[in-house]
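Every protein chain except one is present and positioned as in the full complex.
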Amino acid sequence: MEALVIHAPHDLRLDHIADAPAPGPGHVRVAVSHGGICGSDLHYFQHGGFGTVRLREPMALGHEVSAIVTDIGAEVDGLLPGDRVAVNPSQPCGTCRYCLAGQANQCLDMRFNGSAMRFPHEQGLFRAALTLPAARVVRLSPDADLALAAMAEPLAVCLHAVRGAGALTGARVLVSGCGPIGCLTVAAARHAGAAQIIATDISASALKMAAQMGADQLIDLSQDPQGLQPLTDNKGQIDVAFECSGAPQAFAGVAQVVRAGGQLITVGLGPDVALPLTQIVTRELRIQGSFRFDAEFATAARLIDQGRINPRPLLTRVLPASQATEAFELAADKTRAMKVQIAFDAL
Amino acid sequence: MEALVIHAPHDLRLDHIADAPAPGPGHVRVAVSHGGICGSDLHYFQHGGFGTVRLREPMALGHEVSAIVTDIGAEVDGLLPGDRVAVNPSQPCGTCRYCLAGQANQCLDMRFNGSAMRFPHEQGLFRAALTLPAARVVRLSPDADLALAAMAEPLAVCLHAVRGAGALTGARVLVSGCGPIGCLTVAAARHAGAAQIIATDISASALKMAAQMGADQLIDLSQDPQGLQPLTDNKGQIDVAFECSGAPQAFAGVAQVVRAGGQLITVGLGPDVALPLTQIVTRELRIQGSFRFDAEFATAARLIDQGRINPRPLLTRVLPASQATEAFELAADKTRAMKVQIAFDAL
Amino acid sequence: MEALVIHAPHDLRLDHIADAPAPGPGHVRVAVSHGGICGSDLHYFQHGGFGTVRLREPMALGHEVSAIVTDIGAEVDGLLPGDRVAVNPSQPCGTCRYCLAGQANQCLDMRFNGSAMRFPHEQGLFRAALTLPAARVVRLSPDADLALAAMAEPLAVCLHAVRGAGALTGARVLVSGCGPIGCLTVAAARHAGAAQIIATDISASALKMAAQMGADQLIDLSQDPQGLQPLTDNKGQIDVAFECSGAPQAFAGVAQVVRAGGQLITVGLGPDVALPLTQIVTRELRIQGSFRFDAEFATAARLIDQGRINPRPLLTRVLPASQATEAFELAADKTRAMKVQIAFDAL
Partner (left out) sequence: MEALVIHAPHDLRLDHIADAPAPGPGHVRVAVSHGGICGSDLHYFQHGGFGTVRLREPMALGHEVSAIVTDIGAEVDGLLPGDRVAVNPSQPCGTCRYCLAGQANQCLDMRFNGSAMRFPHEQGLFRAALTLPAARVVRLSPDADLALAAMAEPLAVCLHAVRGAGALTGARVLVSGCGPIGCLTVAAARHAGAAQIIATDISASALKMAAQMGADQLIDLSQDPQGLQPLTDNKGQIDVAFECSGAPQAFAGVAQVVRAGGQLITVGLGPDVALPLTQIVTRELRIQGSFRFDAEFATAARLIDQGRINPRPLLTRVLPASQATEAFELAADKTRAMKVQIAFDAL
């Protein structure tokens, strides 16, 4: 069968690999349907990695996929051939101290599809078919939209971040950075009952997308660099801010608008940031990182399936696997693309 | 009567000021006994202020004092002349949104003795006598040690920080920076049931003091710059770290030893710190500022009075008000001094 | 002007009372539009009170009203004559220890309109006009539906209960008792992102209403007394239960379906309940009372005004003040009525 494999920067190939094996007990085999291109996929494509994480062997990319069940192993309940599913790329060990503490996303021996963090690399999900434990798929409704279902993974990241903020009822929320993660955070905060959501970015088109996902107010910092100023009144007007851009200059601005004792959830990865220690101490800010997800994956898949969160506006385009390089190039162009997906059903 | 007034950097005088008035309803008059010199007092003495906070008129210094009640106004219950008390320098407005939310230490209209943040400045407590609301003094036992009682204020700062960490039973704690605040944080964490307390500093004498206040393990980073390395295993070994030094380089080191999902409470004020955002996000650190105190002041005064926390080892020396400048110079010399106090009872 | 005053059980009269005074500084005068009949109003009407709370003088009823601003005192910003508003019946003192701790709903000197708990009684809001502090009204949009706006108060009760549960993203929720409070709790839990909501009652019509307000699954315990049984598997399947019926037998059933460590929020008032101590201890249940509201009132008014929560299905009927007794009798008939309101605009 075929898989979409990165060999070196800009060297992305549809390679022929061994077929997915017949599923053993507790396992299923699925035909991959749609796969979304994420920021880390782009880093491998453009630069061969990021930070100290570097490609050391060819690796199939991808960790945002939907699929259709084709074969079912023994001892699997509740799944039938033809079922539409979202595939969870996260494989915690289940035995380390973090797994046993309810923090499986911090597993000391995590295997996460399409990541070069380990060696041999954990191969990604951009393959024609996958054989995997039944517990790693979430069954959807018979007519589930498989493009939307492939957005369960990034939505799960955002649900995890929003959940970290606690109850949002009545809260005034700011989301900084309106790429796919920022926009899905807007949707997740709206879904969790935020009273008001303010979105900031330096791109008008990204902000427009945030509005479609539920933001009440938009601030374009490229046009209005002082746009956050009114939110600094009385030690800050924002109860919970989500920093999704990873841009150091954004971080400092966001820290100024969070009220004393309020929360700043950091989701976006980026270079060193200058933490304003005086601000943090005197206003008793609570800064909290949020990384990946755990049980939120199933929640995300169901929310999309039920239509309670609709990520449709974020889907820029779906290209066939045969045009994967074009898809990656489109995804890399932030002026034209939000979320680009690849269709694998023709493989 | 006399007060210890700063006029300009290094220009500290015992000025003659108007007597403390007879106490009206709900008020008491007290004779100040001991006053501790704090870091902010030193900043006014050495530099005329810090950051944007600058002396614009002469100001009595001091906000760490004990006293003896001399006169009692109408409608005051539970206090008698001769009572020994600790004096709370914090005067929140009681009506702003923070006061009504249980965050009085974040009061939008806070008056804090001995601070040039407002203009006219809020005069300090280094005066022969004070007239103030009875609710601002905490009554101590008849034989309370008034030098120790004057350490209720810095201890309150530390209790507030420790309380922000939640339950410490079973927790592995690190305290970074062993000046008076770091050492009292060690004592407060011990008192709150921390299982193990590791103290770090670059001064052997400061670390020795931390040991006396209850630290189990000491790391002298000047001798052993890699001393934190073993604590970085498995995504970090520390459940809760208290950063009390305000030194940017210390902050980065501390961030590396906090376990995934663990807490880093920042107490020390300092310049901006450059921190890898990646650390905060991927290990889901929770960084939380802690500033001043609220109800913890009365708790601190009682813990010292009952002998449950004994700050005696921190007291370097008590000098009479007539030698105030010497006292400030001694306090400024970190190699010789931890906490220096001034005795006001001879005024 | 006229007011709807209870003199004794079943003796409800439109009394002529002194006009609402012209508003002083910081105050407004409003013409009452709609007033909802609440359970406590019914208790006064039917029994002259409840428990130890008894009518000792005639008292205007009502604490769920909307109104239109007619006159504006000095020093009032942001309100104009003609503005539609929801009126907050809660008047905490602002100075007691609960008010200063962010628990104003627990005020030691609370004045709550239409309550005989104090003497003289705190008169209710079923009056032609009211003069009150501007801070007690929430301004709505120009075309706000004033019948729906009068449901801000009961919705605030439910938002407070839901907020007490913390983040609901991904949570499986049960609501026990589908009167107005139960149904609005369903809506509030849905709004806060609950993954699944199961509603229970012994009335098919009440359950139907719960479904309209957002419940996913209904259990009619009159038809299916063992309907909760499947939810007791594995120490309980429910993350958060809201007990809104106040029926002791309901409480015990609900306690059995909450998972180990899960929450049981009690909202409904009722007689003594037999707490199953062994259940609470061995499954480490967290039972938490929820009473009235604080900042949630403004949130509730805005959610209704924005259409984010739509209480319309609960509104059984609106009767003119001249038919108030009929309105109370209808409200008392649970087989026919959910929420009955009285229109005051013709007074």
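Points worth noting:
All chains are identified by letter, namely A, B and C, in their written order; residue positions are counted from 1 within each chain.
The rule is short, and it goes like this: contacts are C-beta pairs under 8 Å (C-beta built on N, C-alpha and C of every residue); 3 or more make two chains touch, one makes a residue touch a chain.
Everything numeric in this text was worked out from a predicted model, so none of it was measured.
Of the listed residues B:169, B:226 or B:335, the one in contact with the hidden chain in the full complex is B:169. Interface note: of A:104, A:265 or A:338, the residue touching the hidden chain in the full complex is A:104. From the options B:79, B:192 or B:252, the residue with contact to the chain not on display is B:192. Of the candidate positions B:115, B:176 or B:299, contact with the unshown chain belongs to B:299. Even with one chain removed from view, subunit C keeps its contact list with that chain: residues 51, 97-98, 103, 105-106, 108, 164, 234-235, 246, 248, 251, 260-261, 266-291.
Interface residues of subunit B facing the missing partner chain: 159, 162-163, 165-170, 188, 191-193, 195, 295-296, 298-299, 302-303. Within subunit A, the residues in touch with the undisplayed chain are 94-95, 99-104.
In this section, only the chains that are shown with their structure count from here on.
At the interface between subunit A and subunit B, two copies of one sequence, more than half of the residue numbers in use are shared by both copies.
Per-chain CA centroids place subunit A at a distance of 43 Å from subunit B.
Looking at subunit C, one finds that none of its residues touch two or more other chains.
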